[in-house]
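First, the structure itself, so that you have it in front of you.
All protein chains but one are shown at their positions in the complex.
== chain A ==
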Amino acid sequence: MARPGFVLTVDDRTPPLLVAEGGGLRLQTFPRGTEVVYPSDTSGRRVDADAAVAAALADALDTDPLAGRLAPGQRLTITVTGLAEPVARGMDVRQRVVEQVLELAASAGVDDVVVLVANGIGPRPTDQQLHELLGERVVRSFLVEGRLRSHDVHDRDQLVEVAPGVELNARLAESDLVVDVSVAARDRVDPGRALVQNLSSLDTQRRFRDAADDDPRVLAAVAALPLVCVRAVLDQVAHPPALEFLGRREWEWTLRDRATWFGLRRLAALTPDQTRRSLLQAPADRGVVAVASGTAAAVAGWTAERLGEQETVPVDGQADVLVTGVPHRTPWNPDAAIDPLLAAWSALAGALGATTGTRAVRDGGVVIAFHPLRPAFSGRVHPSSADFFADVLSQTTDPAEMAGAEQRFADDDWYQNLYRHQHAHAGVLPFQLWAELTAARQGVEQVIWVGADRSAAERMGFRAATTLADALEIAADTVGRSPRIRYLHTPPGLVTDVRAG
């Protein structure tokens, strides 16, 4: 059954509440009067995925249905963006969409088809990941002929300049029709902009990183593409089926669920990171809520409306202190632990930035987050993050002063080789994360991490505290001894709609 999000006010009888701290989970007692914002539960709104995809392809927004736009002899490119959304358990909706689009293309007599994975600066997927994402049928049909490929931001032979300062994947530029397949993500990026960003050269991506949504270069690049967007909205299930109780409200936990939580805590204390990750990051049983196709602008508007219905929780006024956890999975750590940079990005750019307009914490307020901030980085997936943490942050935390270092990391042969051939993120990833989290924390007076490595917190310009009470003690110098505290009970994610209060 679907239930909306709501706000719970903590009183003297409220038991401890669940807080996610990256690779672990804790039960935390909150002070009386804390406003706990619970996300909505949309698991009851699932629809038949195949039927929804077929209906969306037959009834496009603001343009002709896809079947009418396909013709023999066309060069068709199917792009898959939004790889930050993890593959669902069972059959992923992107596989369903790609298969149905290919069936339509086959019926229309289209032979020249390329499936292009728009990974941007993210890792180029392995064959196994392609199987999980697109299914055996598509991979076996297209991979060996080179018609299923991923994007390489460094491959000059595959890039072509379509406008001054805008270099895109050559296949995009020469296609008669581009069908973009994606899953709606919380950042609500326009699908056309996401496509252009994730299929452009590294220089173009860096130029567009700070561009506004209505930047004329971005709009012109999207308008020049013969683009049909197909986008699915999924429900809010964030945990694998064996741990689905973690997504429920705490008063619905049974004795068995509480015992499972206790077992998870012991497992986290005694086992390596990889074991914990294999449990927490197992695929979630996410269902499809709605699917739409059409122009980029129409699909963007449709997505904003659907996600707004699903994720928005109204709250009254701004808080003095915003408390948030760090989920076990961010868009940047598939099969990898959450390092301090990702934790900071998740708490600041992710949670703090998830609003309809006004932030959930006032200017001059404090953010308290839970994560150990252990300075351990994945050399396989995030090869440049450790060097960024050790060499760049030791000199400055101002993104404006990092331009020289970012260029060095972009040109580094080692990072380029790992990105191009070893399925790692590009070397400039930590700079992008740092720029986004720095922009998100503008106006926040202090960021305090509970249970964190003091040295790591200090290096990033934050504070560390042992307990929540200690963190509030530190924050008292800024927000007083009786602040208004608000806790975002995530995952699953939510978007706060702050109303005057």
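We take it that contacts are C-beta pairs under 8 Å (C-beta built on N, C-alpha and C of every residue); 3 or more make two chains touch, one makes a residue touch a chain; residues count from 1.
Simple rule for what comes next: contacts and distances are computed from a predicted model.
S.K.: What protein name does the UniProt record of the undisplayed chain give, "2-aminoethylphosphonate transport system ATP-binding protein", "Protein ImuB", "YeeE/YedE family protein" or "1-acyl-sn-glycerol-3-phosphate acyltransferase"?
M.R.: "1-acyl-sn-glycerol-3-phosphate acyltransferase"
S.K.: Of the listed residues A:Phe142, A:Trp434 or A:Tyr487, which contacts the missing chain in the full complex?
M.R.: Only one listed residue reaches the unshown chain, and that is A:Phe142.
S.K.: I'm checking contacts with the chain that's been left out. Which of A:Gln395, A:Asn417 or A:Ser482 qualifies?
M.R.: Going through A:Gln395, A:Asn417 or A:Ser482 one by one, A:Gln395 is the residue touching the chain not shown.
S.K.: From the list A:Gly73, A:Pro272 or A:Gly404, which touches the chain that is not on show?
M.R.: The one listed residue touching the chain not shown is A:Gly404.
S.K.: Out of A:Arg188, A:Arg306 or A:Arg454, point to the residue that touches the absent chain in the complete complex.
M.R.: A:Arg454
S.K.: Could you please point out the chain A residues that touch the chain left off the display?
M.R.: Touch set of chain A with respect to the missing chain: 8, 15-16, 27, 29, 50, 90-91, 95, 102-103, 106, 109, 111, 113, 127, 135-138, 140-142, 144-145, 241-245, 248-254, 258-259, 261-262, 265-266, 269-270, 279, 285, 375, 393-397, 401-405, 453-459, 464.
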